[in-house]
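What follows is a set of notes on a single structure, which appears directly below.
Of the protein chains in this complex, all but one are displayed in their positions.
To keep things simple, chains are lettered A, B, C and D as they appear, and every chain counts its residues starting from 1.
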Amino acid sequence: MSILEQYGLLLALVLGIAATVLALFGIARAMGPTRREPGKDVPASSGVLSRDPVWGRYHARYYGYALLFLAFDMEMAFMYPWAVVYREVGLVALYDMGVFLAILFLGLLYGWSQGALRRQ
Amino acid sequence: MNFVIVLVALLGSVWLLAVVEGWTTTGRLRPAAPLLSGLAHLGRESIVPRTPDRVFFETAPVLLLIVAVLGAAVLPLAPTLVIADLATGALFINAALAYVLVALIMAGWGPNGAYAMIGGWRFLGQLIAYAMLIVMPITAVAMRAESLVTTVIVGSQGGLWNIVYQPLGFVLFFIAAMALAFRAPFDLPTAPGELGGGVDAEYTGVRLGVLRLARLTLVITLASATTVFYLGGWHGPLLPPWAWSLIKTLAVAVSMLLAGRYLPRIREADLMRWCWTLGIPLALLNIIVVGLLVLVVP
Amino acid sequence: MISDPTMTITGARQRQGGFTVLQKWVSRALAGNLSCLIVPGPEVALSHGLDVTAAGMRITATPRDASVLLIIGELSEKMSEAVAVLYAQMPRPRAIVILGGQPPSTLPDADFSAGVSQAGLIDAVDWLKRALAKGAFSDSPEDFDAAVLHARIDYVCPMHPEVVQNEPGSCPKCGMDLVAREAGEPAPEHDHDHGHDHREHRHHEHEHQHHDHAQQHEHHEQERHHGHCHEHHDSHEHDHEQHEGHQHSHENHHDHGHKHQHDESDGDAEEKGSGHDHGGHDHGASGFMSMIEVTKDLPRSADGLAMDWMEVPFGPVFPGLPGGLKLTLTLDGDGVTEGQATSLVGMINESEKGKEIDAETFIERLASAMPLASVSYRLLACLAIERAAGLENDSATDQARAVALECERIASHLGWLAQTGRQLGFAWLTDRAATLQLEIRRASGKRLLELTPALQALAARLGRTPLLKSRLKGIGILPSGTGGLSGPVARAADDAGDAWARLWQRLDEIITSLDYIKATGEPGLPVLRNIGRGSGTGEATVETPRGEAQLSLILEHGQVKSYRLDTACSHHIGLVAKLVEGRELGDALVAVGSLDLSPWEVIS
Amino acid sequence: MYAQAFFVAVFGLAAIGFGVVVFRTSSMVRSALALLFSQTAVGCMFLAMQTEFLGVLQIMMMATEMSIMAIFMVMFMMDPGGMGGMDMTHQKRFSIGAGVVAAGVAIVVAFWADWGPVTAEAPDAAMQTRALGMELLGRSMLIFETAGITILTAMIAATAVAIPVQTTANSADKEDTE
């Protein structure tokens, strides 16, 4: 099977699932309509009819981690091709990647020391 | 043909997992319960919250199901029994499962409800914690197999399973996989006791059914990934290869399910701190150890 | 199959078309998948000895996932309102089952009612299975509507916050269209209404900005305004998708503004209005808004960022907290900036003036008002009345009563463990503690001692559970010098005073109580001795599972004339604000949970 | 070949469509996720162009990075839900002009330039990953290490700028006192 056919298969899988779910939705709709009643569509908050909109500026307290993650995450873009040829190249590869990871780890240590790795 | 067999195997595993889940929660073994429960979901009303982001609200469960199945599509049951044997299979499964986060953010933001929104953003924090622990152990697996192709990775474990070869990587991957599947004790985005259902809270009827199906599929996909990367995939005596794959997958999935029963939910701050200050250094150590092993042991 | 008209549940789902085969199957599946939301909470079910899972229903955490609303016991007025909201949020088909107590006035008639007993529960499940199999769908189900589900709608000017009308129209000051806004519950100036306050605040600031920089910005403003209108037309996609939701919100307004009349033309007119509102409530006014102005006066978190805080209710029916306890937290992200707890089911300490209550009735009433510790309060009432009547202590009775009290202490602590398990998502703990609690309720006297190894094993197991210590240690530390404590909370305060210490205090108390029972003898449920027509004043103190409770009363001719009750929970609930402040949401809830507050025992 | 062109075009259109949504919606989370799906579509284009490793990498990296973008949008935008329908743009006409000119010039160049002979067969996908690995450890080793330094700089810069100096006031959290 050619590589493009495989992608086609995956695409077909995606579309197939979407179609299946749509069919399920269709069957569910055929059961009957959802009655509109007061209070039913207010987001459930344990017995209180809380009508306040909640879409406000949300304080994500892990932004210190998030900043480090954004940069650190890039490391794997380089690591996967490296891992594939690692055995072939041998110790040099370990050394190269060792330097790279050490550089990244330094950044992590800096962030850690400055208090980025905590709930802000 | 493969296409159908793999999907049927996936559905069958999900069904078995649902039966086991019902067994642990109600104490009764009822094989028909998952089907009945699915039918019951069809029969309940599907409520859309007021002033929602309708697109997000509708897409989230479908997206979750799609990515869970896509992840399973590159995992082999037997040497040729795989939907798409991609050249970058090990990376592809990461890519597919990264969209679990997207689905949960959508499910959290969509309904415009406080519990759901907190749940969605919590999962982003959870991803920041576990993501590196999924990616880095897989790197070590690829180092040994010299390939990202999942069938080759399983093939490389013919002599010795990776769980023995790199136990540290297995432990990290298993924990991270549980966090990715957001099952207890990592169910921070859906925590009933803390968020009253969180991202699940506003889903009813058929949408809730799809969401639950997707979550179980996700567990199976991750269990299957654990099997492929660490438990030697289809390798095993006597039984046919596909049977071994299924048995191992189900065993891992059930153990993921049971682990949550016997543990309290982790604190989010602890999860993030442990993953970054302990997990990532250990994952790096794992890579170095495996790197040396690969060079020393032919 | 011909559906039996008598077998239709009140919350049936509207049927589309005929009774198809699929609908029949689905009905059966629905009947086999009962999931119930327990009001006030699962802990009350347990303390009444009800085993809901064994009866064949799944306990759910949210109304969205529930098909049965199971109400146990009498509900206070506020709880009835909460129940109405929960019921409204359940998807159809939905049923109401009431065990013991009167149906709340806010709900439609119960589908099934029985006394508080396991047999009643099993009957209810049987009935529900039959009813759902036949009557899950109905051709014309009745809408559920209750007064609590409607909010009053105010129409305000986006530019002039002081202009508030109760009808749509235009602003007398600037002529802009007024925008609909839901008024806060009781009064328009509702302090807790963060979202709205905030919006007003924004406009206000906006106005401010105008005065300051009107000259410079005038031109820009025009240009932007145009751009924006254009933008809005194009972004109608959003509105279309939301058509359903939107129409509904219109209906809501409609119901409220005019007295429930469904007039087509009227509806159309309104729809336009509310469509406008929907597209953007401050649509017309939005030009340049300075974000600096918006965030300037907002409170800042410890890290210096000014975010939108939101006030989120946890309770009265929240799976992580005992039912009836309403915890309102102001959240900054997932951190708590402030919080307060109130009880919606607490007793009121005013005995009706001039109304005398028969002593026996008084005891029953007090015991049933405290479902989580009924034996303790029965004992308390008996003691107080007997002392008022001047009876001497009888050591045999006292001993039997003390044993009964210790039994209840064990059961109550196990109930707390189950609740903690529910809060922490620790399913094994919930199941185990609930099973043991039910067994203790059933076992009597020496039989109870057979459970000793199981209880010790539970404690040992908790000591070995990974993550539990890191979850509880250091959470809910009481501020130094906190007075008014009693019970396990006070006894644990000598130790570390955190949730972990409280857990071990309660586990220790379970073992101590077992030892006491072993040494003493059979329990005897407190029964009032013959007091005749005695008079006097009596005061009694009982160490309930949650701390000291004190009752003083005046007895006249065998009738309780007035009483005064003081409980530990009334004091402990005041600690909540200090314990949750500055905590992560999960930690705050654990801290509150570790106090083992019984909202029933909060006296106001 | 036409099939390939078709899929490249379809995903290209998807990328453009989502790209347009980014600046057209008033909801900030929608905007961020539209960017996410735009990048995903770009990744799918890579796959359609038989550049498997980069495609999958793009699809994966962007999911997490753009989600993090979403939370920062929610933190720092005035009205993240877009409920106020506010307009957050300026110099609109100029920007449209600049965008059209930029795209136009690039398109004109794309059509007019002589691209020379075009390769029909792509290298095998597994080979690509290997070759990239070899490139990484061979000729481009310095680039790779430089990227490491860049990332380090970014981590240090971001931390230094964004994380406040620890004071007793903000280290009240439990985990810091341990």
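Quick note on the criterion: a residue touches a chain if its C-beta (ideal position, glycine included) is under 8 Å from a C-beta of that chain, and two chains touch if they have at least 3 such contacts.
To be clear about the criterion, contacts and distances are computed from a predicted model.
S.K.: Just to verify: the chain that's not displayed, which of "SoxAX cytochrome complex subunit A", "Alkylation response protein AidB-like acyl-CoA dehydrogenase", "Hydrogenase expression/formation protein HypE" or "NADH-quinone oxidoreductase subunit K" does UniProt list as its protein name?
M.R.: For the chain missing from the view, the UniProt record says "NADH-quinone oxidoreductase subunit K".
S.K.: Among the chains you can see, which ones touch the chain that has been omitted?
M.R.: A, C, D
S.K.: With the missing chain put back, one of C:57, C:70, C:305 or C:493 would touch it. Which one?
M.R.: From the options C:57, C:70, C:305 or C:493, the contact with the absent chain belongs to C:305.
S.K.: With the missing chain put back, which residues of chain C would touch it? List them for me.
M.R.: The list for chain C reads 288, 290-292, 294-296, 298, 303-306.
S.K.: At which residues does chain A meet the chain that is not included here?
M.R.: Counting over the whole complex, chain A touches the hidden chain at residues 63, 66-68, 70-71, 73-74, 77-78.
S.K.: Of the residues in chain D, which ones touch the absent chain?
M.R.: 1-2, 4-5, 8-9, 12-13, 15-16, 19-20, 22-23, 31-32, 35, 38-39, 42, 45-46, 49-51, 53-54, 57-58, 61, 65-66, 68-69, 72-73, 75-77, 88-92, 94-96, 98-100, 102-104, 106-107, 110-111, 115-116, 118-123, 128, 131-132, 134-136, 139-140, 143-144, 147, 150-151, 153-155, 157-162, 164
To be clear about the criterion, only the chains that are shown with their structure count from here on.
S.K.: If you average the Cα atoms of chain A and of chain C to get two centres, how far apart are those centres in Å?
M.R.: Distance between chain centres: 34 Å.
S.K.: Hey, how far is the Cα centre of chain A from the one of chain B, in Å?
M.R.: Roughly 13 Å, centre to centre.
S.K.: Counting only residues that touch at least two other chains, what does the list for chain C look like?
M.R.: Residues 13, 23, 26, 62, 64, 89, 91-92, 245, 248, 302-303, 305, 307, 310, 312, 314, 318, 333-334, 584, 587 of chain C each touch two or more of the other chains.
S.K.: Spell out, as numbers or ranges, the residues of chain B touching 2 or more other chains.
M.R.: Chain B, residues with two or more chain partners: 42-43, 45-51, 55, 86-88, 91, 109, 112, 114-115, 121, 124, 128, 131, 147-148, 196-197, 201-202, 205, 268-270, 273.
S.K.: Which part of chain D faces chain C closely enough to touch in the complex?
M.R.: Spelled out, the residues of chain D in touch with chain C are 24-27, 75, 78, 82-87, 89-90, 92, 164, 169-170, 172-174, 178.
S.K.: Touching chain B in the complex: which residues of chain A?
M.R.: So the residues of chain A touching chain B come out as 3, 6-7, 9-10, 13-14, 17-18, 21, 24-25, 27-28, 31-32, 34-35, 40-46, 50, 53-55, 58, 60-62, 65-66, 68-69, 72-73, 76, 79-80, 83-88, 90-91, 94, 97-98, 101, 105, 108, 112, 117-119.
S.K.: Per the contact definition, I'd like the list of chain C residues that touch chain D in the complex.
M.R.: Per the stated touch rule, the residues are 220, 223-225, 227-228, 231-232, 234-235, 238, 279-283, 286-287, 289, 291, 294, 302-305, 307, 474-475, 582, 584, 587.
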